[in-house]
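Following this message is one structure expressed as structure tokens.
In this view, the complex is presented without one of its protein chains, the others remaining in place.
Chain lettering (A and B) follows the sequence in which the chains are written, and residue indices restart at 1 in each chain.
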Amino acid sequence: MASASLPGAAGGLGARRWLAMLARDPLACLAALFLLLLVLAALLGPALIPESAGRMNLRLRNAPPFELANGWLYILGADTLGRSMLARLIEASRSTLMVASSAVALSFLIGGTLGVLAGYARGWGATLILRMADVLMSFPSLLLAVVVLYTFSPSIKNIVLVLAITRLPVYIRTARAEILELRERMFVSAARVMGAGPIRTALRHVVPFVLPTLLTLAAVDFAYVMLAESALSFLGIGIQPPDVTWGLMVAQGRGYLASAWWLAFFPGLFIMLTTLSLNLLASWLRVAADPQQRWRLEPGGKAGDAP
Amino acid sequence: MSGHLLEVTDLAIRFGTTGGGVQAVDGISFHLDRGETLAILGESGSGKSVSASAIMAILDCPPGRIARGSILFEGRDLLSLPESERRRLNGERIAMIFQDTLAHLNPVYSVGWQIAETLQAHKGLSAREARAEAVRLMESVGIPEPASRANDYPHQFSGGQRQRLMIAMAMALKPALLVADEPTTALDVTVQAQILDLLREARDSTAMGMLLITHDLGVVADIADRVAVMYQGRIVETGPVREVLGNPQHSYTQRLLSAVPGREPPPARPPVADLPVFEARELTKHFPITGGLFRRPTGEAVRAVDGVSLTLRRGETLGIVGESGSGKSTLARMLLRLEEPTSGAILFEGKDVSSLAGPELLSFRRRVQVVFQDPFASLDPRMRVAEIIAEPWTIHRDVLPRARWNARIAELLSLVGLRPEHAARYPHQFSGGQRQRIAIARALALEPEIVICDEAVSALDVSIQAQILALLDQLQRAMGLAYLFIAHDLPVVRQIADRVAVMQRGRIVEQGPCEEVFERPQHPYTRALLAASPVPDPDAQAERRKARRELAGV
Partner (left out) sequence: MGSFIARRSLQSLVALAGLIVLVFFAARLTGSPADLYLPIDASVEARQAFNEKHGFNDPLTEQFGRFLVDLARFDLGHSIRKDRPALEVVLEAIPTTLALAAVTMTLAVAGAILVGSLAARRPGGAVDRLGSTLSLAAASAPDFWVAISAILLFAVALGWLPTSGMGTFWHWIMPVGVLLIRPFGILVQVVRGSMLGALSAPYVKTARAKGIRERTVVFVHALRNGLLPVITVAGDQAAGIVNGAVIVETIFGWPGIGKLMIDSIIQRDFAVIQASILVTAAIIFAMNIVIDLAYGLLDPRVRHA
């Protein structure tokens, strides 16, 4: 009897249940672990890596990887100035992740809000938002970035802005399409009959459905934005030295392909592993966030539980 | 050696490959002769459709698995035939028709092509010959202008026509056995009667055996010779239709029969005072048709509701019957103020509903509630039952102090026949009937005066339907509710309503006390509806069929 208490948040799932569901998918588990390590390294990097690692050490110029003779810092080799690759990679991870996460957060918030508005409002406001998205979609995004970054100096702030703007349409369209479908659902009608106003139905019954879709999209988009930033930096119009990102490291290592392949290889590998982990986690999230599919990830939920 | 056309012995089907599998079919045996119709009668989850799939070799394996048993067709065991040989029997000697014809016909190929495909696959006809034959088949099942319509696609046909096309496809090679899986479910009663006639004709002209899978006792009475009643994966009773329906032996069959609405005279209704609460005057809803480059209105409109006037009194049940497309759901949405009427007025206690705003609208929302047809769609799948039932209170803050919510949720759940501990679960953990109970509990949370039931029991099995109807009746007596009860099923309406209005193409063609409309229908459409509505008694059903033919002037 007492168990019939009113749960707090919608679909209130404990952290423990999420972890249990994660454990049921080994690949997603590995991906989460990798991302966790990465974020930790980016956050704690400066504290962990001795300052000496950032210094030039001409004796170790282009030291090859996988040799412990120079200490664990040089396990991934050293660059053309004799700096530890590992230390450089961790340093670059900070700006790489920062740029991507700010851009994704920005386009998620603005695009999601505009999409919800476009889905709810009828009339010229919605049309304007959609046409704007159309124009942005048909504009080659890499080119937009090139124009803007070439016009206004390629600072981190401008790169974030450009990346966020080019990704806006994706969120606008996804959110709007979902809302158009959701607002015709029976339980939304039921809520209106109860007397719920538009804001209440939106926040209680519509947005919670759009949110997982948008979050999954954001995870995939994070990967996309990271690739785009790397591509821009690779082309020389993204992040500028002395700042460094993985994409820039690949570009800088490109000239030494024949003599020191690890200079370009490892940063690229990290880009790849990070995007792959995000994609893996996103496909796991798609299942875990859906109450009707969630049972697949729960113990003993394999049979009989499905409707 | 028996000479049966089809003989199923001790068939068992399991679902789920690991230890926790489900025994969907648990050792059933039956047989079918040429020219005979055997109905397998059962509710959802009884295993009847799974058995049909096993006979057709279209069971999804995995997760399905035939655990034991044999299926003899013309003396050969279908289960031990090699795959390619088994497949060749399908379409030629054994054919099947399905329930949801829109989903079961391939949406991207023309119907003529789909019928011709069977002929080409088995007879090696040329494309042209097969097509000519397909057109002839379409004509024989009563599709007008078959030659041109053969190029059309499934979505361009009505539900009844699609079932006719399915029958044409199945009968193409004059099979010895036809498996019909709920062939008339979801069709309007008048269309259902036509399809049953067509099936009867096809069976009698080719002397094929027909295995009819259905949940509808009326359909069984109409067309079957023998019936096997399935319950939880077993056949609990079998015999000639007249015997089983007239004198059921097994307790489940008895329960099923007593659950059929309209078998017994409807219970006496409490008297209703003449206090109108809800009134519709000349209500009209037109949906303009748009077209052209800029989607301008073309000036034409779909007249979904066309001048409807009705009155609902305090504590009464007004039934609204009509077939699909009659405008009854649009009417409900307008009464709920989910849709603005094109013209006309809705009065709630004398006040125009469309002029309500602010606290007055909120008070209207509190006093008029709804139960929708589809219990799968009307509950937010992300909310727990407790949150669903408590939601009205978060909107109408003065109804109940928060401290009493949990106790009231438990009360409401008990009231609708659920357990208080169900409050912590999600909707997808419940069956259809249970979900509809949750929807009712939510509608009652605000202690409304009027509940609009829009096909509220149509998606439910007949035994569950009877329980929900009883629950609605009991709640009405206890709380003095008024119901506007919308349904396509006449016996259901007769069981629960005081008065009834019959809708056809957006208009009310007949309106009056239940007894009068059902016993002495005035309008021809009401008569046609009544004659087409099947009863679970083969003799009475034969009478009705005769009456229907006379009405149609045959």
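Methods note: contacts are C-beta pairs under 8 Å (C-beta built on N, C-alpha and C of every residue); 3 or more make two chains touch, one makes a residue touch a chain.
Keep in mind that what you see is a predicted model, and the values were worked out from it rather than measured.
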Quiz prompt | Options A:Ile75, A:Ala126, A:Leu215 or A:Ala231, residue touching the unrepresented chain | solution = A:Ala231
Self-check item: Listed residues B:Phe73, B:Phe98 or B:Phe278, member touching the removed chain
Solution: B:Phe98
Quiz item: Which listed residue (B:Arg34, B:Arg65 or B:Arg88) would be found touching the missing chain in the intact complex?
Solution: B:Arg88
Quiz prompt | Touch with the omitted chain, as defined above, among A:Ile129, A:Val160, A:Val225 or A:Ile271 | solution = A:Ile271
Quiz item: When the complex is taken as a whole, what residues of chain A touch the one chain not shown?
Solution: 27, 131, 134-135, 138-144, 146-148, 150-151, 223, 227, 230-231, 234-235, 247, 250, 254, 257-258, 261, 264-265, 267-269, 271-272, 275-276, 278-280, 283
Quiz item: In the whole complex, what residues of chain B lie against the chain that is missing from view?
Solution: 53, 56-58, 60, 87-92, 95-96, 98, 100, 103-110, 117-118, 121-122, 153, 155-156, 169, 291-295
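In this text, only the chains that are shown with their structure count from here on.
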Quiz prompt | chain A-touching residues of chain B, taken from the complex the two chains share | solution = 15-16, 18, 20-22, 63, 333, 336, 338, 361-362, 365-366, 368-370, 372, 374, 376-384, 386-387, 390-392, 395-396, 405-406, 409-410, 413, 420-424, 426, 428-429, 439, 442, 446
Self-check item: Residues of chain A that touch chain B when the two form their complex
Solution: 1, 3-7, 10-11, 185-187, 189-196, 200, 204-205, 208-209, 291-292, 300, 302-305, 307
